[in-house]
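Below is the structure I would like to discuss, written out as structure tokens.
Apart from one protein chain that is not included, each protein chain of the complex appears where it belongs.
So that you can tell them apart, the chains are marked A and B in the order they are listed, and the count of residues begins at 1 in each.
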Amino acid sequence: MTDNPYQTDRGNKDVSITNPKGVGTITAVPGTDRPMATDTAFLIGDSMTGGYGNGPDILHDCTIAVNPGEIAVIVGPNGAGKSTAMKAVFGMLSLRQGSVRLDGEDITTLSPQARVAKGMGFVPQTGNIFTSMTVEENLEMGAFIRRDDIRKTMEQVFALFPILRDKRRQAAGELSGGQRQQVAVGRALMTKPKLLMLDEPTAGVSPIVMDELFDRIIEVARTGIPILMVEQNARQALEIADRGYVLVQGRNAHTGTGKELLADPQVRRSFLGG
Amino acid sequence: MTGVRDIRAVALFAAVAVLYLGTGFVQSWNIALSIFNMGLVSAILALGVNMQWGYAGLFNVGVMGFVALGGLATVLIAVPPVEDAWAAGGLRIVLALVLGAATIIAAILVWSKLAPGRLRALGMVVILIGGFALFRTVFDGGVIAVEAVNPAATGFLGGLGLPVLVAWPVGGVLAAGAAWLIGKTALGLRSDYLAIATLGISEIIIAVLKNEDWLTRGVKNVTGVPRPVPYEVELQQTPWFTDLAARLGADPVSMSSIMVKLSYAGLFMVVLLVLIWFSQKAWNSPWGRMMRAIRDNEVSAAAMGKDVKARHLQVFVLGSAVVGMAGAMMTTLDSQLVPSSYQPLRFTFLVWVMVIVGGSGNNWGAVLGGFLIWWLWIQVEPLGQLLMQSITSGMAEGSWLRAHLLEAAAHMRLMTMGVILLLVLRFSPRGLIPER
Partner (left out) sequence: MDILNAIVVLLNFVIIPATAYGAQLALGALGVTLIYGILRFSNFAHGDTMAFGTMIVILCTWGLQAAGVTLGPLPTALLALPVGIALTALLLMGTDRAVYRFYRRQKAKPVVYVIASLGVMFIMNGIVRFIIGVDDQRFDDGERFLISVRRFRDLTGLEEGLGIRTSQAITVVVALIAMVALFWFLNRTRTGKSMRAFSDNEDLALLSGINPERVVMITWLIVAALATTAGTLYGLDKAFKPFTYFQLLLPIFAAAIVGGLGNPVGAILGGFLIAFSEVGVTYAFRKVVGYLGPEGWEPAGMMQLLSTDYKFAVSFTILLIVLLFRPTGIMKGKTI
């Protein structure tokens, strides 16, 4: 049983009265009590320590930074806190220490949706598309906060992912895994983000599709949008990374350019498999 | 475990006892006892629903149907048989029911034994249509014959003429049988649809009671169901009783009425205590722990090899049996079956208020909720009248609004129940006596 009396599971299985699909799970727990001085990186999660709710700390003094126009990648073994670090940057973790700054502005206390409004685009690992809506509607919803003409941005997304133009009237849920990920990235790009965050974009897609997705991600970065990405496929991710963070048990284990890390014997030995 | 919690529970029970005693002192002991008797039945109802909701998280919104089945059992067991009606068409109706059952069994057999395909679908449709036509041909004639037998007084088959106490367990069995059928179907679907299933079935059961005159006399009601306790008039003529009344200096008439109510209270109390004892035993047994484990995490319980569906069916049947028994007791107390009196707000949703307010998953909480909510349900009406009288006292005599307000005061009990439910859900979501 959870502490919250309204969150017990009793009786929730009866679908004639309760609708389990698509229930919101995001809990906004932004902020620490200790604001810190800001730095120069475009986005920085600075010495973050924290965990979920009142649970134990998962991150320990962990720092993640993305420079303008660069691709930063978080890699590490299973359970190293990669996704947790990204959630912390996005305001979905209770930070007990540290700060998050975007373009010099402290956003530690902002809720996730406010961070979206500030220009952070986020593609979650799962549930990252509106399955029952068409591809075009998915993109439209991505641009929901914008009040200006979105057609130009949509054209750019279609130019980046040509397959989506062909499938734009099709329900996103009917697409293949790789195409869904393209929709997901496209949706996030529709906000015209100043920065894009991808949580394991290649999870569950075939190697060929994975290569294609990485190519597309590089293309996005070339348009000037810095990218922060969590990746399971460390080797390939580090190959395209300008900056890599190897996390182990919620701590920064190694930091450097992608090439440096690929060449680092310790990194290779410990988890790139030689 | 903790002393504070126990003290709180005892204090709450004491507070409810004060309500009942206060009713006795302020109004009359007769009123207090009749509320108390229905309070006992309500407590049993709440116990039954708490088994389903509290132990297993099953959302049963068809409580009314099981209560009504208990009532039906009372009629079928205790009312003397109507010989003429049996002679006129009783066997024909029985035959029709057997035919109907045979049709359904045959259809199920065809469905499960034959390979899927046209033949199977066709066979089942033919059996169902043919069986239904046959059933109606035999059944309709029997019903007309039975209902024609002295319709003003009987017009139905009557019951078995057995002692009415037999009806209580039988009511439980009847409700359990219905619950098994419902559970087997609704819990067997890929997702649970128990709520809508129970909602529908309970309406169907009431429709049957209202319309099958040969069974229940329908809206003509069955009155004068035999009692398990003596009649007031008999008591008043018994020497020892009049003697006792004289010694106590009480009026024999009102004392006989109190005596009868006390006898009912005694019987009900025995049932309630036995049920609580069993419920508490079950709750603290390995079985109870397993039920809670399933309720709190179905997936992991299933992964540990627990048969979730079978356990759900089991507890659903058990809870419904308790509700059916309470239904039989209620009809015994009223000594009449009035099918049109079964209303979902009163017999389904009010019981839900009792369970939620009392404390889901806590047997004592359910019992407390039963007593408390039933008392409020009865007493809010006079209190509402009082309130309205004070509000309208300033208005002109014969004013339209005043008359309307006074007349409508009776409906305040519904609002009160809603407000109480919402307040408890908001400020004490686990109920007055929470689950440990």
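Observations
By our rule, a contact is a pair of C-beta atoms (placed from the backbone, for glycine too) under 8 Å apart; a residue touches a chain by one contact, two chains touch by 3 or more.
Since the structure is predicted, the reported quantities are computational estimates derived from the model, not experimental observations.
Among A:Asn128, A:Thr153 or A:Thr202, the one in contact with the hidden chain is A:Asn128.
Of the options B:Thr185, B:Asn221 or B:Ser285, the residue whose C-beta touches the omitted chain is B:Thr185.
Contact with the chain that does not appear here is found for just one residue of A:Arg10, A:Lys82 or A:Lys167, A:Arg10. From the options A:Lys167, A:Arg187 or A:Arg216, the residue with contact to the chain not on display is A:Arg187. Although one chain is not displayed, chain B still touches it through residues 57, 59, 61, 132, 140, 185, 189-191, 193, 195-197, 199-201, 203-204, 207, 210-211, 343-345, 349, 352-353, 356, 407-408, 411-419, 421-422, 425-426, 429.
Even with one chain removed from view, chain A keeps its contact list with that chain: residues 4, 6-12, 14-27, 112-113, 116-117, 122, 124, 127-133, 137, 140-142, 144-145, 187, 191.
The rule we apply is simple: only the chains that are shown with their structure count from here on.
Listed in rising order, the residues of chain B touching chain A in the complex are 53, 57-59, 191-197, 295-298, 360-361, 429-430. By the touch rule above, chain A contacts chain B in their complex via residues 1, 5-6, 8-17.
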